[in-house]
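Take a look at the structure below.
Note that one protein chain is taken out, while the other chains of the complex remain in position.
Moving on, here comes chain A:
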Amino acid sequence: MTTPTAVALEDAKVAFRLGDGRVYTAVEKAHLAVAQGEFVAIVGPTGCGKSTLLNVAAGLLKPAAGSVRIFDQPLAGLNRDAGYLFQADALFPWKTALDNVAIGLEVKGTPRTEALSQAQKWLTAVGLGAFANRYPHMLSGGQRKRVALAQVLIRDPKILLMDEPFGPLDAQTRQVMGNLLLDLWSADRKAVLFVTHDLEEAIALADRVVIMSAGPSSRIIGDWRVGLARPRDIFEVRLDKEFHALHREIWSVLKDEVMKGYAQSTQAAEVV
């Protein structure tokens, strides 16, 4: 028996119409499949359209060509099986941490008392049990990410989409959050699509690392399987020989794209 495919992008192309009428192609012919229970990380240089690809999987963007299939069903509208962890702060600033987490259940019609007690459990699971009544602005960046993680996970989505979720955090907090994510993930192994620009983070977390070329019209140019044993500790795994070998191998490909992406972004700035 083969494991079902949670997310399948088939030759997905994403294009935007610019203000002056030209069409900007962000992603060209992206072909990507995430199996159920698989943790896939997408890595690419800045501006390569990796977040765009994630928005397509979420149903927030419609591909200009190609198709998106979620559990073998074509995706129409928003992806209801997915939870999305945003890069920017996405918590509702007018709700307390507890209400922010509970809202995911409340919109489904769960009675409020039940939703609140579940939310309290999830806040405790992400280590914020004592911060339930804080508003987002009273929490640190890392704490807000924890709340956001609980907010997404409480709905028990089958697929997790993560857009550089730990990008704004400092290096130590990122590692702590990475371990927390792996802990929570290992409980029921959801399909994960994790976008990052940090290759080390990608290898440490994922089962597969997918590399995208520099934009515009970026494509998927590489796909590596990460054979590191689980459960992993992010601090430890970085000392592993296999980790280094893989990092060197992927970096040799990624480096060129990063330089290209950098050159393009500086050129673009000069034209403007």
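Quick notes on this one:
One rule holds for everything that comes next: a contact is a pair of C-beta atoms (placed from the backbone, for glycine too) under 8 Å apart; a residue touches a chain by one contact, two chains touch by 3 or more; residues count from 1.
We take it that contacts and distances are computed from a predicted model.
Not shown: a single chain whose UniProt protein name, out of "PepSY-associated TM region", "Heme exporter protein C", "TldD protein" or "ABC transporter permease", is "ABC transporter permease".
In the complete assembly, the contact with the undisplayed chain comes from A:Lys95, out of A:Lys95, A:Arg219, A:Arg238 or A:Lys260. The missing chain, though absent from the display, is touched by one residue of A:Thr52, A:Gln120 or A:Gln151; that residue is A:Gln151.
Check A:Phe16, A:Phe71 or A:Tyr135 against the missing chain and you find that the one touching it is A:Tyr135. Interface note for the absent chain: among A:Ala76, A:Val107 or A:Ala245, the touching residue is A:Val107.
Counting over the whole complex, chain A has residues 58, 60, 78, 80, 82-84, 86, 88-96, 103-104, 107-108, 135-137, 151-152, 155 touching the chain that is not drawn.
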